[in-house]
Structure formats: structure tokens, C-alpha cells
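What you see is the complex with one protein chain gone and the rest in place.
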Amino acid sequence: MKDLLQNPDFQLVFWSFVKIFVILNGLLGVVSYMILAERKVAGRMQGRPGPNRVGPAGTLQPIADVIKLFFKEEFIPAAANKVIFNIAPALAVIPALVSFSIVPIGPNFTVTDLNVGLLLFLAMSSIGVYAVTLGGWSSNNKYALLGGLRSSAQMISYELAMGLSTIGVLMLTGSLSMVEIVKAQQNLPFILFQPLAFVIFMITALAETNRAPFDLPEAEAELVAGFHTEYSSMKFGLFFLGEFTNVITICSIATTLFLGGWNGPWLPDSLKFIWFFAKLAVLVFFFMWVRWTFPRLRYDQLMNLGWKILLPLSLANVLVTGLAMYWLQNR
Amino acid sequence: MTAQILFAALAAVLVVSSLLVILHRNPVTSALFLVSAFCSLAGIYLTLHAEFLGMVQVIVYAGAIMVLFLFVIMYLNLQHDLETGVQTAVRRGIGWIAGAVLLAEAGLLVSKRWAVGPIAPPEAVATPGNTQAIGIALYTRYLFPFEITSMVLLVAMVGAIVIARSRRERGDEATVRRVRLSALPDSDPRVRTAALAEPSAHPEGTLAKGDRETYEISTSLGGAVTPPGEESSR
Partner (left out) sequence: MREYIPVLMFVIVAIGFAGVTLGLSQITMPIRRNARKMAPYECGVEPVGSARNRFHVKFYLVALLFILFDIEAVFLYPWAVTFRQLGLYGLIEMGLFILILFIGYVYLLGKRALEWES
């Protein structure tokens, strides 16, 4: 028994499992309460209190919502492709959760430190496109199909600009590892050196997660509910959960890349994760703020923005960063 | 030991997925099995310490190219195969012959003990990091192929636009007609006449709401407009 406990492989598996368990439960809890926070923030911005009946000031609302979703009847349309219909919601949630394994929450609290961490995040968002495409197609519904097609075209168009906007950060760090990127920001966060890349990243993050003002393919007043028209009960719940988890994951990546991750003054190493969550909360609030402030973009405006404005801007950012770094190195 | 178990598991998933790609009837499910084959291939790259290649395999192959395949497969109205019995027999005959040749080749390679396992000890190549190593090699020693790649991508871009545009120009007249019709009110006589000619018109003679927004390219060409990749296969 003692040999088993000393075995480094066993320790790796055990501690990884502990971290994964903590992160998964924490993430699910945060996501549920983020949905409540969004509704309350939306309410306040619209001059009303938001949900406040279930529990003190509405704090038990997420639990009520989850229980309601479990007990709702589910309709699978008659000619739908059953297997893919069932897989699509799972595909919405799994990439968002797995992307969290590289996020450095505190100085020693990362599930794992891959030396291609950022690429894992990009790979997972590429897989996330399938959830939308398959969900729309498998429903055998014209509106879901169109919504899924338009939504996935939007997601892949903005994925380009998102990937390119992170290149500047990589040039400054010299490594794809997220832990290295955070360590490189010990003195100053990269947002000071890459302001344009930060703005591009946030805009593309809004489009990647299908949040307003880029939520035309799934907005209530358009195309019914887009690709998740025919989904009900917990399958819809998983799509919803996947969308909000995506928001938190992308905001965590933005925090790590541009705002310095867990770096911050006055706190000892063991408490530095508080800085991480504070920065994350600011970015998530920004997402909610944008949703209830701007009108929705029309689809052609959306695609024009992604291809004709953000793509050349992010390439220009790469070249300018390269020139600036070279000039500063060899002055 | 664990490396071999991992490789065996990933290779099994890869082989089974590849077989199911060709054995499954539904093309969308075949495409999804191909995605899983690419993901397990990425896993095999990871076991060989080629992390950058593994991630790029998922980002580009499984995440971009297969999305293109899925767009085309899902949104085409695939009917039954239109080939004759002779074509099917020829196709299957060639398939069996090619399969036998490949099997003989595989048997030959295994019997001569070629490429049994990695030659270098696995930890030795891990230190500079796969991405950095690729970066240094690609932009110093292999610069010329890299610049040629940009030419290849340029040719692909121009080619795609040329092919897609020639289709679009022919389809645009029908689209313009349809857009103009949808701008008229329902009671206009021109809409009624046009609606009666539509294949999916609502029984009362007005264009159904869904059809105004349907992305039909043209009925006036007398046939479907297919994306460039589909014409050669059938």
C-alpha cells in the first residue's frame, strides 16, 4: 500500500482527479450562479429587480431552474437522426469543460501545464463548432438547419481572428504554455502592450460564444431559436450550460493572456487565485453589460466585421508587434 | 509499458473509426467517424512527443477541413446513387484489387521487421519543445518550402473564388428575382403568379414564409447548382 502511495504515476492521477473534481464542481456552480447573475444584472440595467422570489433575493433560482429542466418532457422530432441528436448537446459541453484544464488559476493550481496549452484551447473551440452544426442538422427542421449553418459559419469566421490576435502575446512570451504566459506578466500585464489584440480577442470571444450582439442565429425573435429549436429538457439545458461555460472559459483565457492571470500585489501565493477570480468577474460582467447594451448585428454586418475588419487588423497587429519588438531589441 | 497500451488503444480507435467511415451508410455519420479517426491520430502524435502536430491536426483537419466536408454533406440533398450496375461492379473490383495489394504490402513490411518502434529514446527529443524545434527548423533550414506553401495557399484561394464565382453569377439572376419578389406585398399579382410556379408553394397561392428566406440558388437553370467538389464524385 505504501508503495502504491509513493508511486509518482499514482500521485499524478490522484491529484489530477482531485483538481478536476474541484474545478468541475466549482465551474458548474459558478456557471449556474452566473446565469442568475446575468438575469439580475439584466434586470437592474432595465430598471427591474430580476429574479427575487426563489430563496433570499433569488439565490435559489438556479437550483429551481435545474430541477425544472430535469422534469420537463423531451420531444425528439419524428424524422430526426436520434444518435446525433443526442450527441450534439454533449459536444457543446465537453470542449468547454476540457479547455479549463490548462487555465492557471493560482501559482500551483493548474490541472496540467501543457507546453502547447493555448493550442488545446483553440482545438477545443474548433470542436465546439460541431455541436452547433450537428444540433442544427439532426433536428430535421428548416429553421434549425439554417440557424446551425449560419451560426457555425459565424463561429469559424471569428475563430480566425481570435487565433491571430493571440499571436502578439506569444511573441512577447516565447512559449505556448499558459503557465509561462502568466509568469511573463509578473511585472506588467500584456494588455498594455497589446491593447488592439485585447479588443479583437474580446469581440471575437463574443462572437465565438454566440452572445449578443452576435447572437442572430439563435436569437428569440429570429429563426425561432436557431439550431436548438427542437431541443428541450436537459438537452437544451446542456446547450445552455455549454454556452455559459464557454463564456467563462474564454474569459479565463483572456484573463490569462492579457490581464496577467493570478498576478497581483498584496496577496501571498496561496491566495493569488483571488486576483484571478476578480479579473475573471470583471470580464464576465463586461460580457453581460455588452449583451444588454448593444443592438444585434445583422448577419451580413457580422460576417463583414469578421472577415473584412478583424482579420486584417489582427494580421496588422502581428506585423506591428514584430517590428516594434525588433526595433526595441536592437536600438 | 503504458506508452504501448496507449498506442494500442489509440490505434484500435483509429482503425475501427476508419473502417466505419467506409462501412456506414449515412454520410454524416461517416464524416463524424472520420473526425474521431483524426482525433485518435492526434493522440498518436502526442504519444510521439509531437504535441504541436497533434494539436494542429485537431485544429486544421478535424476542426476546419471536416467542417467543410460536413457543410457540404449535410446541406446537399443526397439521393440514391445514380450509377449503373456495371459502374458499381468496376468500382468494387478495383477496390478489392487495391485492398489485396495493400494487404500484401503490409504483410511484407511486418515480416521484414521494418518500423517496429521508435528508434530514439522518447525523452531525448522532448527538451526543446516540439513547437520551438519546428519553428527553428522551418524558418531557417526549410525556408524555401515554407514560402512555396504560401504560393500554394494563394493558388487555392484564387481557384476557389474563381470556381465559386462562376456559379454565383449564373445563380444571381434567380436570386435577384426572388429578392425582388419578397419585397412586394403578398397581395401583388406578380407574387401570386410567381408563387404558383414555385415547387413548394403554399396551397393558397402565396409564397410560404419559409421559402422567402430559403437559400435556393436557382430553379431557372433547370438543375441544381452543386459546390465544386461534388461534380467529379457521384
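Read from first to last, the chains carry the letters A and B; within each, the first residue is number 1.
Definition applied: a residue touches a chain if its C-beta (ideal position, glycine included) is under 8 Å from a C-beta of that chain, and two chains touch if they have at least 3 such contacts.
Keep in mind that this is a model prediction, so the values were computed, not measured.
Contact with the undisplayed chain is limited, among A:V31, A:I84 or A:L97, to A:L97.
When the full complex is taken into account, the listed residue touching the unshown chain is B:A164, out of B:I22, B:V90, B:A106 or B:A164. Counting the whole complex, the residues of subunit B in touch with the unshown chain are 3, 46-47, 49, 52, 56, 59-60, 63-65, 67-68, 71-72, 75-77, 122, 126, 131-132, 134-136, 138-140, 143, 146-147, 149-151, 153-154, 156-158, 160-161, 164-165, 167-168, 171, 175, 179, 200, 202, 208-211, 214-217, 224-225, 227-228. Residues of subunit A in touch with the missing chain: 9, 12-13, 16-17, 19-21, 24, 69-79, 86, 89-90, 93-94, 97-98, 100-101, 111-115, 119-120, 139-143, 145, 149, 153, 156-157, 159-160, 163-164, 167, 170-171, 173-176, 224, 229-230, 233-235, 237-238, 298-300, 303-304, 307-308, 311-312, 315, 318-319, 322-323, 325-326, 329-330.
Going forward, only the chains that are shown with their structure count from here on.
Once the centre of each chain is set as its mean CA position, subunit A and subunit B turn out to be 26 Å apart.
Those residues of subunit A that touch subunit B in the complex are listed here as 9, 81, 83-84, 114-116, 119-120, 122-123, 126-127, 129-130, 133-134, 137, 142-143, 145-146, 149, 152, 156, 175-176. The touching residues of subunit B, when paired with subunit A in their complex, are 2, 26, 28-29, 32, 35, 51-52, 55-56, 58-59, 62-64, 67, 70-71, 74-75, 129-131, 210, 213-215.
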